[in-house]
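Below: one structure, written as structure tokens.
Excluded from the complex is one protein chain; the other protein chains are retained at their positions.
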Amino acid sequence: MSFNTFGNLLKLTTFGESHGAAIGGIIDGFPAGVSIDLEAIQKELDRRKPGQSKIVTQRKEPDTVEFLSGIFEGKTTGTSIGFVIRNTNQKSKDYSHNTNVYRPSHADYTYDKKYGIRDHRGGGRSSARETANWVVAGALAKQFISQISINAFTSSVGEIEMNKDYSQLDFSKTESNIVRCPDEEMAEQMIDKIKEIRKQGDTIGGTITCVAQNIPVGLGEPIFHKLHADLGKAMLSLNAVKGFEFGSGFEGTKMMGSQHNDIFNEDGSTQTNLSGGIQGGISNGMDIYFRVAFKPVATIMQNQATIDSEGNATEIMGKGRHDPCVVPRAVPVVEALTALVLADFYLLNRTRKA
Amino acid sequence: MSFNTFGNLLKLTTFGESHGAAIGGIIDGFPAGVSIDLEAIQKELDRRKPGQSKIVTQRKEPDTVEFLSGIFEGKTTGTSIGFVIRNTNQKSKDYSHNTNVYRPSHADYTYDKKYGIRDHRGGGRSSARETANWVVAGALAKQFISQISINAFTSSVGEIEMNKDYSQLDFSKTESNIVRCPDEEMAEQMIDKIKEIRKQGDTIGGTITCVAQNIPVGLGEPIFHKLHADLGKAMLSLNAVKGFEFGSGFEGTKMMGSQHNDIFNEDGSTQTNLSGGIQGGISNGMDIYFRVAFKPVATIMQNQATIDSEGNATEIMGKGRHDPCVVPRAVPVVEALTALVLADFYLLNRTRKA
Amino acid sequence: MSFNTFGNLLKLTTFGESHGAAIGGIIDGFPAGVSIDLEAIQKELDRRKPGQSKIVTQRKEPDTVEFLSGIFEGKTTGTSIGFVIRNTNQKSKDYSHNTNVYRPSHADYTYDKKYGIRDHRGGGRSSARETANWVVAGALAKQFISQISINAFTSSVGEIEMNKDYSQLDFSKTESNIVRCPDEEMAEQMIDKIKEIRKQGDTIGGTITCVAQNIPVGLGEPIFHKLHADLGKAMLSLNAVKGFEFGSGFEGTKMMGSQHNDIFNEDGSTQTNLSGGIQGGISNGMDIYFRVAFKPVATIMQNQATIDSEGNATEIMGKGRHDPCVVPRAVPVVEALTALVLADFYLLNRTRKA
Partner (left out) sequence: MSFNTFGNLLKLTTFGESHGAAIGGIIDGFPAGVSIDLEAIQKELDRRKPGQSKIVTQRKEPDTVEFLSGIFEGKTTGTSIGFVIRNTNQKSKDYSHNTNVYRPSHADYTYDKKYGIRDHRGGGRSSARETANWVVAGALAKQFISQISINAFTSSVGEIEMNKDYSQLDFSKTESNIVRCPDEEMAEQMIDKIKEIRKQGDTIGGTITCVAQNIPVGLGEPIFHKLHADLGKAMLSLNAVKGFEFGSGFEGTKMMGSQHNDIFNEDGSTQTNLSGGIQGGISNGMDIYFRVAFKPVATIMQNQATIDSEGNATEIMGKGRHDPCVVPRAVPVVEALTALVLADFYLLNRTRKA
């Protein structure tokens, strides 16, 4: 069993606490002979890093990845790829007030009860800092399955919600604004909303939509590794996620079969795509699209009642530097996990026919 | 890698096509010394079986499970538990018209493309018949973690939707009606809706809500086996599922942190439970609740345009005996998968402290 | 974790007690589109079955395998392959005297201590009857990698030991005698020895050598799934096995590097093959050969002192029908496990290069 391993044939195993010496991981099963563009990897990390804009945490950390093995003269060698990202800007004293206090809706209480011990500095292992590891691995996976294009974007912030039809969007605009919404008008509203919420010392939730295109038919294993099940599990592994839906999603529950069925064209494509590109757990070549729900960040800059580890009532107020909305920085993470899942099934698919 | 294995430490591996000789499975990692009530297992199977009421498929099949190993003199022995359920009422000729025709929004096309070969009888391995295996394993798991109570129920059919607050429900009433909704008034509306849809030769979607209570604190592994991630993956493995949310779910994305945070009581319980009983991927002892979205069944008794395996346009009309709404029969399956996930983490948790 | 699963990508999961209703298994990851010769599978089972000659147990059991899924119109479909072998000749009363008595050098004591419960009939899950499952799976694997030839044979019985140089052997003669030794003169001596030992109510050990030929270069994963490590683990999983060596084996420890190194020919083959066809955990295309040590069967037809489950001294004498030497019937099992390991790595190797 692997508590810290993601993937089946292409595996990422990770370690690292928010305020330890470093975080990092090992990527196993990556095929040999893939040319690696290290700058492209760092660029993905930069999309996730703190301090990149005024609507995210102001903590500054370079998040530089160092590869320690598995890449030789610019190519993967087929051996395991080890990497570390040093933690350079830990202000552990920002958390010293938390040592014995449980932050509401955080993992403090549950870690303590589960393990009987907890690294309280910055959330320890429960910190979303871990997702930098995922971005590294996902960026490598993207280079392996470069024919597939994966585009995630912020599709709602609080009640500000985009139309679900993504067909008119220009994904190249996602990076043109700090909230990562390809509809620039909506983007502005979202940014304003986040700024307003931050002023109140509060936080807000949102959703990310992800679209994967140019998918080969046949990805996914049809019983316990359905493509959407593995994607869903990946997304539900991301901090603050409360829900996942693909294709018609929850709306689809209100439809009738005669409305919902995707009728075939003669080339095997379908006229509609309520299936979200996956039928029977297997990709059918149409776009894969899904939506991920993020709750508001639990750390707020307001006074909250809570308890300490002895069960005594006390109060807490967020210190440190936190995101008012997790969604903009989670966009590259959603893409990274999607790339990992697709690359895994892509490799696996080579073994399914005689 | 296991395409047909579910679980980490407590594992279910399955086989079987809808119209083959039998379906079945092997449960591995089940602890020794658990007294097994075989009748209770059969009773769970009966809740799932076809032909049980007038709003489900009229196919009659007894779904009798035969245990072949691992239980001796009424107790588990710690060895693997093999079981089979013979297929007794396959009318393969109901499917002979499908041999070369791809049913819209089914797995026919994707299986053919993935494997280059397909057992077309009754959907083969993609049939929801597989879920009978899951019910057997889940019923065993329930007996191992009998202190935990797990109650799923139909929470919507099409647009007919229950209030999300489950606190006033009497779960003992779920089995009192054929749609498995504990609110009897809503149940009647749902039943009427399904009957109406069936008359049209159509099908309809719906949702199931599941509530697990009396949960020990500490279940779930906090990075890649978060409790809700494994639950979500389990639910997304169920045929026709399009979405999963837990706790505040998609609604939670519209809230602010100051509203969403669950404030502690001095005993460690929380005043609200928007977290859905899980914080940082680990159970906190509060009720776990989640909602699962099911699309309308793809097989409808109406004429539909489609293609055959050569890409020629043709038409298809459902024959055989199918469910107009998958939700009522899926209720015991949701419970079974929930039991499997919880039992798995329950066992695993014994290994997390020195 | 899988206690009852063998293999990595191609997986066999098994169940079954010697005197339960049936034994069986599920083969997962087997590629689609392989034509299956069912008679060839039954023929392998017949090589292993009891009662086949006068030097093995006289228990008669047909060991007929029934496939329940995964094979359709003579070909594998890529879905999991379920199978059962019914137990038809269990004389559980032969074991009634064992209920509370621990047979020396058997698994009775350890099962009881480990699980707190034990199916004592015929050794329960610890019986070598389990290996019939392995033969089924191995026979399927052989058909997938039919270009590789795998030949095991009895290379010693007690002190009667063949020369280690297998190059002059005609493997087609292995099946020409009941001890399965391709050197017919040695075979006769071995048979006489076993008959003599049986007359004394005693048992005797021996070794099996296995040679796999026409191996593609590149099988095996070089750190924790070295080809010889997985082969060794497979063999050590076989009942009564006490040792495994490949290539130069224990003899090689006495050599110097200048003697032991295999010098290359220009085509990449080597002049000698002390490496046993494996270098750095990866096949180099030369013959793979290894030797497996089997202890004498623990059940003897002589009176032995022992204890019961209360720790009281008592005596025991074998009843039932047992093998005086396990080696002849283990030959097809060694081949089956070898085929499973090689097929697994063969599939896996498709994923190792971009």
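Couple of notes before you dig in:
Think of it as A, B and C in the order they're written, each chain with its own count starting at 1.
Following the convention adopted for this analysis, contacts are C-beta pairs under 8 Å (C-beta built on N, C-alpha and C of every residue); 3 or more make two chains touch, one makes a residue touch a chain.
Just so it is clear, the structure is predicted and the values come from calculations on it, not from any experiment.
Residue C:Ile204 is the one among C:Ile36, C:Cys181 or C:Ile204 that touches the chain missing from this view. Residue-wise, the contact with the chain that is not shown comes from A:Gly25, picked out of A:Gly25, A:Pro50, A:Gly158 or A:Gly276. Within the entire complex, the positions of chain B that touch the omitted partner chain are 1, 9, 29, 31-34, 76, 78-80, 144, 222-223, 347-348, 350-354. Where chain C meets the omitted chain, the residues involved are 1-6, 8-9, 14, 102, 104-107, 109-111, 113-116, 125-126, 130, 156, 158-159, 197, 200, 202-207, 217-218, 221-226, 228-230, 232-233, 236-237, 242-250, 252-268, 270, 274-276, 279-284, 293-300, 302, 304-307, 311-313, 348-349, 352-353.
Although one chain is not shown, part of chain A still touches it, namely residues 1-5, 8-9, 11, 13-17, 20-26, 28-29, 32-33, 66-70, 72, 75-82, 84, 114-119, 124-125.
The criterion applied here is as follows: only the chains that are shown with their structure count from here on.
Taking the mean of the C-alpha atoms as each chain's centre, chain B and chain C sit 39 Å apart. Averaged C-alpha coordinates give centres for chain A and chain C that are 46 Å from one another. Counting partner chains per residue, chain C has residues 1, 9, 29, 32-33, 76, 78-80 touching two or more of them.
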